[in-house]
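The complex appears here minus one protein chain, its other protein chains still in place.
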Amino acid sequence: MSISAFDHPILSGLLGDAEIASHFTVEAEISAMLAFEAALARAQACAGLIPNDAAENIAARCNDFTPDLADLAKSFARDGIAVPALVKALRAHIGPPHEAQAHRGATSQDVVDSALVLRLKPVLSIFEKRILAIVSVLDQLSRDQGATPLMGRTRMQRAMPILAADKLHQWRDPLARDLTRLDELRPRLLVVQFGGAVGNRAGLDGKADAIVAKLARLLDLGAAPCWHVERDCLAEFCNWLSLVSGSLGKIGADIALMAQNEIGEIKLAEGGASSAMPHKSNPIKAECLVALARFNAAMLGAQHQALVHENERSGAAWTLEWLVLPQMVAATGAALNLTATLCDGLRFIDRSRT
Amino acid sequence: MSISAFDHPILSGLLGDAEIASHFTVEAEISAMLAFEAALARAQACAGLIPNDAAENIAARCNDFTPDLADLAKSFARDGIAVPALVKALRAHIGPPHEAQAHRGATSQDVVDSALVLRLKPVLSIFEKRILAIVSVLDQLSRDQGATPLMGRTRMQRAMPILAADKLHQWRDPLARDLTRLDELRPRLLVVQFGGAVGNRAGLDGKADAIVAKLARLLDLGAAPCWHVERDCLAEFCNWLSLVSGSLGKIGADIALMAQNEIGEIKLAEGGASSAMPHKSNPIKAECLVALARFNAAMLGAQHQALVHENERSGAAWTLEWLVLPQMVAATGAALNLTATLCDGLRFIDRSRT
Amino acid sequence: MSISAFDHPILSGLLGDAEIASHFTVEAEISAMLAFEAALARAQACAGLIPNDAAENIAARCNDFTPDLADLAKSFARDGIAVPALVKALRAHIGPPHEAQAHRGATSQDVVDSALVLRLKPVLSIFEKRILAIVSVLDQLSRDQGATPLMGRTRMQRAMPILAADKLHQWRDPLARDLTRLDELRPRLLVVQFGGAVGNRAGLDGKADAIVAKLARLLDLGAAPCWHVERDCLAEFCNWLSLVSGSLGKIGADIALMAQNEIGEIKLAEGGASSAMPHKSNPIKAECLVALARFNAAMLGAQHQALVHENERSGAAWTLEWLVLPQMVAATGAALNLTATLCDGLRFIDRSRT
Partner (left out) sequence: MSISAFDHPILSGLLGDAEIASHFTVEAEISAMLAFEAALARAQACAGLIPNDAAENIAARCNDFTPDLADLAKSFARDGIAVPALVKALRAHIGPPHEAQAHRGATSQDVVDSALVLRLKPVLSIFEKRILAIVSVLDQLSRDQGATPLMGRTRMQRAMPILAADKLHQWRDPLARDLTRLDELRPRLLVVQFGGAVGNRAGLDGKADAIVAKLARLLDLGAAPCWHVERDCLAEFCNWLSLVSGSLGKIGADIALMAQNEIGEIKLAEGGASSAMPHKSNPIKAECLVALARFNAAMLGAQHQALVHENERSGAAWTLEWLVLPQMVAATGAALNLTATLCDGLRFIDRSRT
């Protein structure tokens, strides 16, 4: 289907991000969910809550299990969540005598949230690498072309001369700070979710802490208190996404302005064609950066609405996150890719002598 | 792919709307684009701008033409628009001697915007029918159960008794007004887009008015001045979508509150299951209505950002619309479907004597 | 105080609107509240619910009553609403024997919402006049300078020549449609609020319809069912505000782009000075139009969140409206004033021969 540009067979080529999207397929999500169930069984065996052979059997069955998507879809349409159907089918797949030991003490939200975090982990690494690469390209541009004189413009009017190095500095510094922010939020965000029905880790024979610690280690995530209703780390992450796309949007706005024919202080390696005007070369990637920045800014407002997460689980607030967060990730990924392409072959032009 | 819940194989079963989504497939969009090109050729023939046989040939070729999606995707990734590649391929499909007569005087935005409006037309009819059906069900509920006493609650506290009829009234009236608003905005929204490269309908031998009038008639849309950069009618439409989903969100919030165990003033035909608590019956569709309302409210803010559409065409503002509007349509469609299901079999419970 | 630019002694000179703000002072609000109470008493006397002399006495006392603001502030801080204290003080001012007849069958929301609508009425007239004036100035500009050649620019690149008349057309048409929309929404918006404690107009001896009809006539508003929890007409009005400011934002963006030194296709009568660069003339009013458009777009999202108005009165949703709507009105007023100033003395410059 193609309601969203990020899923659209044509639009996603420019506005989407295939590498990031691969972590948001149904298959990737189910695989992460099963990884959680397997690790949970093992952690519970390790803590002595369930037998070792039950855990090994569950883990093995998680590994060779392929759920029926139509069945999950039906469950989701009925229950607002696909986990009950997934667990039921998984238990049938496990069969006696260990089936009842799977998903023990867990609730749907444990599975869904942990599966999200498991996939955000590689996403953060990808984003980090891309930002580092862009920073490095901007630094190289500064070394190569930093001495090129440009006109500094304030309030859309010519002000005083600057150098390309000044401009590159403005583009680069927020991204460098975003890397610092990423280091700060990572340990808060990349933590396992495990709370059980109402978040109090009941029914675990007093072994909750040991189970969570082991579960986290097995999944290579941090351990943390249950955060079923504490959505601040997700909102903080979305802020980070919009900081990144917003700073890239500034680069896009600058490029589109500098590439105006009468100004011509920048030249791109490639431009977009027009169906009516073959002579044109449109800075379409720069414009997309502005669109993605404005999109993420508005979506961030939506994600923050989900902070008002009532009681021990809010179907309304949680569902809202599902509508928002993956798109913000995709938009940021696309913006990073577009920026990398734009910077490649970008040339500043000295117009001070014309 | 499944970045967006509306395109997600599992989530779209609850949060999406297959009937509406069918108008937002690539196939539906291309089909509408080709319908525009065919009608344009015929309108130009009718006005004497191009020969009749050219028009008939172009229209026939539009009819049996299937573009290569990969080619369009490549064009989109390069040009930020797929129309140049589509027109090029269509012209190759038409071949000599009429190929040059296709897309005459048109620009990409004419094709894309008109193709959007052509698909919004049936969408409006679907929405109208669904709202009418909900209003009718609410009226029937009022006739059947309107005398049931309920507790009126203000600021989350018991206030004074009301009747179910009062509650149904609150739910129904905004929807009835939305039908009026739909009648008002329809003639503004459902108009053909035709402006050429910079919106001034140049290069048409002074036949622009006749062509637009005929083009609109052929497409069964209204005629209007070029609205390349006047995006108010799209923003108005998105406001309408969010008014609808917002009013349905109020119904959802009410149902979720009334269905609380201790209050129990409403009973739904069906509830959602929990993976950890088999005794529960969750008002998940009601919660989804709240989530969809909050999503659309935030997205409306994004669409209104796109009103700042600079110069004669803004790639930034236009692209932003593509990221927003289809999702708002899908969210509204899903909310209408969920409301219809929720109202079906809904029972108000008199708790005044307990 | 000066938390908001619209209330700021310095910033409001540019970003505010003194004429509009005069309808949003405490004094204007209290005056409208008392007008409601007076009209309510008279309408209830007319319907035979309370004695005529009670009504005349109440109306007279409403007229010579000045409540103690500090007392209202204390009430608001305690009750989240100032009406209970206002009514109590008003009743003390009326004294025996008629005091109990004041505010009969009414609730705080009736007073607050009606007082809002009473003040929006003159605001709509002011906005209508200003839009008409701008449309008329744009038409005059078209007659005077419409033939001036300009460069049409798409995706921030030179495309094909247009005329100033084309540009003026783009600026003018959305505003003309906004006048039509105003006519459509006015009868929905300008209606009296009267519902009593839980919106069902209880305790009025079956005279509710007659009272509402008379009340509406006395206040020169429309009659309508109680809309305590049906906030669609307010959200629709905010959409209208953002449509207006958004279309003006497009004018602002165009002017700022055209006024760039290298492009110079427009000349403003006046520009802003810089503390560091005396040679500059900044298109600050044009930039403000963009800022106000983006502000209103985001605020519109907030107002639509308030559509999810639970039960028979939501303190959360209602309070949110108070935080949003007046600012959107002020922002729109300021944008209209700035546009009028900008258009005054604006000159298009033919650069095609340079």
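Read from first to last, the chains carry the letters A, B and C; within each, the first residue is number 1.
Rule of thumb we're sticking to: contacts are C-beta pairs under 8 Å (C-beta built on N, C-alpha and C of every residue); 3 or more make two chains touch, one makes a residue touch a chain.
Since the structure is predicted, the reported quantities are computational estimates derived from the model, not experimental observations.
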Cross-chain touch to the chain not pictured, restricted to A:K74, A:K121, A:R188 or A:R351, is A:R188
Among C:C62, C:V87 or C:L346, exactly one should touch the missing chain; which is it?
C:V87
Answer key for C:Q44, C:N57 or C:S108 versus the chain not shown reads C:S108
Which one touches the absent chain: A:A21, A:L72, A:A85 or A:A197?
A:A197
Which residue numbers on chain C touch the omitted chain?
1-16, 21, 24-26, 29, 69, 72-84, 87, 103, 106-108, 111, 196-197, 252-253, 256, 270, 272-277, 282-285, 287-288, 290-292, 294-295, 297-299, 301-302, 305-306, 314-317, 319-320, 322-324, 326-327, 329-331
Over the whole complex, note the residues of chain B touching the chain we left out.
153-160, 256-257, 259-263, 272, 274, 277, 280-284, 286-287, 298, 301, 305
Sites on chain A contacted by the missing partner chain, in the whole complex:
80, 152-156, 159-163, 166, 169-170, 173-174, 177-178, 181, 184, 188, 197-200, 202, 225, 227-230, 232-233, 235-236, 239, 242-243, 246-247, 249-250, 252-254, 257, 290, 293-294, 296-302, 304-305, 307-315
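Criterion: only the chains that are shown with their structure count from here on.
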Would you kindly tell me how far, in whole Å, the mean C-alpha position of chain B lies from that of chain A?
27
Chain A and chain C, separation of their C-alpha mean positions in angstrom:
39
Tell me, which residues of chain A touch at least two other chains?
256, 272, 274, 277, 282-284, 287, 298, 301, 305
